[in-house]
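The structure under discussion appears below in the form of structure tokens.
Heads up, one of the protein chains got dropped from this complex, but the rest are sitting where they should.
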Amino acid sequence: MDPLIVTQAINLVYAVSTLAVLALGLAVIFGLLGVLNIAHGEFIMIGAYCAYVTQSGHWPYLAAVPLTLIVCGILGWAVEWIMIRPLYRRPFDTLVATWGLSLLLRKIAEAIFGLGFYSVNIPLPGTVHFLDTEYPIYRLLLIAVSLLIVVGLVIWYGGSRTGSRIRAMVSNPDLAQAQGISVRRLAAGTFIVGTCLAGLGGVMLAPLIPVQPFMGLDYVLRAFFVLIVGGLGSVSGLLSGAAVIGGVDSIISATSSATDGYFAVLVLSILFLWLRPRGIVARS
Amino acid sequence: MIAARLAFEALTGGYGTTTIVRDLTGAANSGEVLCVLGRNGVGKSTLMKLLFGYLPCRRGQVLFDGKPVSQLDPSARRRSGMTYCPQERPVFDDLSVRDNLTLMRASRQLGAFRRYFDRFPILERRLTQHAGTLSGGEKKMLSFVRGLAEDQPIILLDEPSEGVQWENILHMIATISEKKAAGAAFVVVEQNLSFAERIADRYLIMDQGRAVLEGSSSVIDRGQILAHLHV
Partner (left out) sequence: MRAASLIVIVAVALPFLLGPFWAYQLGLYALYAAAAVGVGLCWGHAGFLPLGQGLFFGLAAYLSGLTFIAFADLPIIAVLAMPIFAVASALLAYAIGVLVFRRRGESGPYFSMITLALSLLAFQIATSWNSVTGGFNGLKGIPGLPGLNDFSDVYYVSAAMLLAVLAIAGWLYTAPVGVLWRALAQNERRVQLFGFDTNQLKAVAFGVSGLMAGIGGVVYAPQQGIVTPQAVGFGVSADLVIWTAVGGRANLLGPVIGTLLVGSLTAQLRDTLPFWEVLMAIFFIVIVLAFPRGIVGLADPLASFLKGRRKQAHVAAPKRLSSDQPARLVLNGVGVRAGEFTILDRLSLDFDPTGIFCVIGPNGAGKTSMFNAVSGELATVTGSIDLGDASVSGLTPHRVTRLGVARKLQIPSVFQHLSIADNLAIALWSGRARKLQLLDPRLRRWTTPMLEDLQKRYPFLASVERKAGELSHGEQQILELAMALLTEPRVLLLDEPCAGLSPEETTAVIGIVRWAAQRLGGAIIVIEHDMSLVKELAEVVYVLHNGTLLAKGSVAAIQADAAVRAVYVGGEK
């Protein structure tokens, strides 16, 4: 097979699988709790900066993972407590609050690290011979890790007790309370899972993009488009949304330009919003 | 004089600015069923929501073994010994029958449900199905079994027999009688008079949010009740 086509194909898989992971955190919070966390991109940014800090401290790259989990976990817990919990019944105010939070997190990053770009070294540099072509090892690793995370989370959510309790809480909160589920704690935990997933995405992505305070904006928008197109509330929706958005962006960016790719994605999302507001996999 | 297991005094409340329940007083003692009757819209379900903490009491209080429970939210009331089977949306449609039964139990084992499955075999047959595919009556049976298997001292049932076939209603009556003998206190809202008659020790008949007739079942006769239920 033509190595160029193989490379493009793997690029496509890479784009879709990483997009799925990056959207997962937003999907968890928006799909399950009904909260649009505009600061989702900033949690990704935090993950990326954690990777940078790990590198500066000369620790092994994997140390960025627990660091991110701690930072995003604590921050997620604080945000849910102060900002989200009082506003569950006021979706518009939650929107404004998370926008304000995204602003604050960006400004803090700016104050600590400055406006400049940072570069994180790829932990597994080099390429490997894969399917008739030379492809960067790290990207292949990311594909594998992304699929692992998505599949693992899905299996856990469907099969575990906590997963069942979350599903119960989401579909019938009154009955969940009647059976003794502390909806407040479970909702807080779900929010924290969402922010930690975002942070992990940032750690994974950091070696491949410039790390700067405004990096999160692109990702929260892309994740949001995935949810518009794919629909909230189901994994197949998330994956189909990631496939469509990631696919369109990837192909058009490769053949035309990044701006055109972005434009195509935006137009597509507005069309979906207009014609099929529940997304590809509409949930009743 | 032992305090009633569950008591409510001068209970007044409703949704938002609307007051639905006005000045209700009653009690359920250990081993007794308090049956709440009345036409639609009189406030029976609102009473249950006030008892279980879904709605705040504008006035009055709810007492559990003589102690007020007003600060407890529904999940806390559940943990302190109250069971609630709601009238609407009684089961988790997205979870399997098995998950519905074992969601908050220590394990997924079904040993404790043996005697319930003997009475309601259909539930055992449908263990792996999503509860959303059950008929209305089957959902009520599932909710009933889940609630009684919690083995709590106070059990609140809101229209447990809605949509349930008469032979299964007889099973429910038998189960409730056994629980009563073991000391549980029940508050049961019902529309079905034949069912209510067979389990009630005390009646509380409501109209326009107030109590219009109350007393022991040995004293109140069918005719009096019907007069208040009729359209």
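So that you can tell them apart, the chains are marked A and B in the order they are listed, and the count of residues begins at 1 in each.
Keep this in mind: a contact is a pair of C-beta atoms (placed from the backbone, for glycine too) under 8 Å apart; a residue touches a chain by one contact, two chains touch by 3 or more.
All values derive from a computational prediction rather than experimental measurement.
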Specify the shown partners of the omitted chain in the complete complex.
A, B
Of the residues B:N40, B:Q71, B:T128 or B:S218, I need the one that contacts the missing chain.
B:N40
Residue in contact with the excluded chain [from A:Y61, A:F113 or A:F214]:
A:F214
Name every residue on chain A in touch with the hidden partner chain.
36, 38, 83, 86, 91-93, 95-97, 99-101, 103-104, 106-108, 110-111, 214, 217-218, 221, 224-225, 228, 257-259, 262-263, 266, 269-270, 273-274, 277, 284
Considering the entire assembly, which residues of chain B contact the chain that has been omitted?
14-20, 39-42, 87-88, 132, 161, 165-167, 190-195, 208, 226, 229-231
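Convention: only the chains that are shown with their structure count from here on.
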Chain B-touching residues of chain A, taken from the complex the two chains share
161, 164-165, 167-168, 171-172, 174-183
Over in the complex, which chain B residues touch chain A? Could you list them?
52, 54, 73-75, 78-79, 84-86, 89-95, 99, 103-104, 146
